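Just one protein chain is left out here, and the rest sit where they should.
Chain IDs A, B and C follow the sequence of writing; residue 1 opens each chain.
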Amino acid sequence: MIHKKVNNVQEALKGVKSGMTLMLGGFGLCGIPENAIAELVKLEVRDVTCISNNAGIDDFGLGLLLQKKQIKKMISSYVGENDEFERQMLSGELEVELTPQGTLAEKCRAAQAGFPAFYTPAGYGTEVSEGKETREFEGKMYVLEPAFKADFAFVKAWKGDTAGNLIFKGTARNFNPNMCGAATITVAEVEELVPVGELAPNTIHIPGVFIQRIFQGENYEKKIEQRTVRQRS
Amino acid sequence: MIHKKVNNVQEALKGVKSGMTLMLGGFGLCGIPENAIAELVKLEVRDVTCISNNAGIDDFGLGLLLQKKQIKKMISSYVGENDEFERQMLSGELEVELTPQGTLAEKCRAAQAGFPAFYTPAGYGTEVSEGKETREFEGKMYVLEPAFKADFAFVKAWKGDTAGNLIFKGTARNFNPNMCGAATITVAEVEELVPVGELAPNTIHIPGVFIQRIFQGENYEKKIEQRTVRQRS
Amino acid sequence: MLDKNGIAKRIAQEVQNGFYVNLGIGIPTLVANYVREDIEVEFQSENGVLGMGPFPFEGEEDADIINAGKQTITTLPGASFFDSSMSFSMIRGKHIHLTILGAMEVAENGDIANWKIPGKMVKGMGGAMDLVASAENIIVAMMHTNKRGESKILKQCSLPLTGVGCVTKVVTNLAVLEVKNNTFHLLERAPGVSVEEIKKATEGTLIINGEIPEMLI
Partner (left out) sequence: MLDKNGIAKRIAQEVQNGFYVNLGIGIPTLVANYVREDIEVEFQSENGVLGMGPFPFEGEEDADIINAGKQTITTLPGASFFDSSMSFSMIRGKHIHLTILGAMEVAENGDIANWKIPGKMVKGMGGAMDLVASAENIIVAMMHTNKRGESKILKQCSLPLTGVGCVTKVVTNLAVLEVKNNTFHLLERAPGVSVEEIKKATEGTLIINGEIPEMLI
């Protein structure tokens, strides 16, 4: 087997520089790479482009990078939970590229799988398709969307082994698997890093081949954005 | 939940007719839908087009349909283990479309996922790309390949529940997940059909939404094509 | 006139046996509460879950199990989790039978706008553009008019579009409308609402054929 384990988040983020394009897994605050984000804040990298479905909230997730004005451009599908984001966007400090969610996922997967571009019906006839190549297949119109290119992908899994194999939990899976191998270097942080051989080969969601570095994450807060409950009857 | 269970293979194959296009999972004899194939022989459907990575061997798998001359056309990547196949092909009785294996898989996945076509580098500059649209992306050439269209997909899983959720085992997974939902009707046969709720939601390989009918398979032979072993030292 | 729960209740009648359904944020989320118990249905959320159940009991919330509205949820027996790419394979591949979502505007040609007010509100389209581009059965849940009393059921959308010619039905606080042949067809009136009131509140071309029944909810 090929060892992917690094000792800590510092080692995991070695080589991250200002101006880079970063992919970050997660949906809302669910399944985000909390350790990597905290380290990006510490590293004070600037002018980064972030590919992430959402932009966190004011005081958590990518909101932490926004606070420090480290982000030059966001590529997301939904950014509605973040006042600082809105302020920076409306003032022109922050560049924003809004992309349909399924297109966002597939642009990651295309990068992972070596597809240069793909045709999707999403966004046809809207401003999302403006300036893009469109094409008809069997009477339906599609938009040609290119694969993403990124320097680093930061993903968060539930369990991982030292060979980089990953298992996600619940809806914390979301974009994380699609971003593995979609950047030059993919860094996985996990809640539980186990020795190789402990994960059953049949239950692995993402094989280690897509991962360059893996580390044991710490102090996961796992904030809940919308705590909704029902009453016991 | 939505119930997908049917009582037997006869019910599962209701509606299959001569002249249809059928997808069949499996790699070699590994993970093939043995029950569905046996029933196709019994039903004596003719002139079918089969999309399957391989064509079985003379006396098992799709070889059984070939013996009865039920197949009009095979779409496969590798057909080298079957004398009757070779005879029918060379004599012109059988139409054969050879497709690179990764292209075959993705043509299934494209049908499953609603992509009309995709660009792949496989086969560029070879006879596989003759007559097909090709295109350059960033200095590399790609071939445009359309999604498959099929009437029925027959897949085989290890475990399944009555909601159609599937878990595959080992390399018997292969094309099976990619064919789920890639045809108008997907029929899954399983070694073990369990009540809904018994499969952990996090371990399901294919959600039931892609499956129309599921049944408990019987008498799996699971023939081995190349029994290779090593000596105990 | 219907309130939000009334709209959800009426839309719940559109859910047929064996349907996989995607519910948008807002009124659509309420629909799950009103589907008849004898109907086999599974709810998909595009963040990666099929077989959603009700909200968890207090103390049983799991940060790793949410819906696309970021609300904590539970799952029912038969549920599954999957990644975003597979989630949109279900949507794009037409494996989801019914999409219910909110809108800011709907036009008589089936166009829908629900993601952006230029210069004011730019939250993003989330999964809505993928949903409306692929779904064959799209029901919009919305108020018939805005807070200033202006119609949101229009000849043409004024806001940036989410999708073109895709809406099949609209259920508002006033009426049930079918969208076909570039017109709105009035199918039902909300309890206590007259055809005249609906006409007045509708800017788009409204076809009224014969007696319009009151909704049964």
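Convention: a residue touches a chain if its C-beta (ideal position, glycine included) is under 8 Å from a C-beta of that chain, and two chains touch if they have at least 3 such contacts.
Bear in mind the structure is a predicted one, so any value in this text is a computation, not a measurement.
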item: Among shown chains, those touching the left-out chain; value: A, B
item: Omitted-chain contact residue, chosen from B:6, B:20, B:43 or B:128; value: B:128
item: Missing-chain contacts mapped onto chain A; value: 1-3, 109, 111-115, 161-163, 165, 181, 196-197, 201-202, 204, 207-210
item: Contacts of chain B with the absent chain, listed as residue ranges; value: 27-31, 53, 76-81, 86, 89-90, 96, 98, 100-106, 108-109, 120-128, 158, 168-178, 205, 222-232
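Definition applied: only the chains that are shown with their structure count from here on.
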item: Longest centre-to-centre distance from chain A, chain (CA-based); value: B
item: Euclidean distance of C-alpha centroids - chain A vs chain C, Å; value: 28
item: Separation of chain A from chain B, taking each centre as the mean of its C-alpha atoms, in whole Å; value: 33
item: Whole-Å gap separating chain B and chain C, where each centre is the average of the chain's CA atoms; value: 36
item: Multi-partner residues of chain C (at least 2 other chains); value: 49, 81-82, 85, 88, 91-92, 134
item: Sites on chain B at which at least two other chains make contact; value: 114-115, 201-202
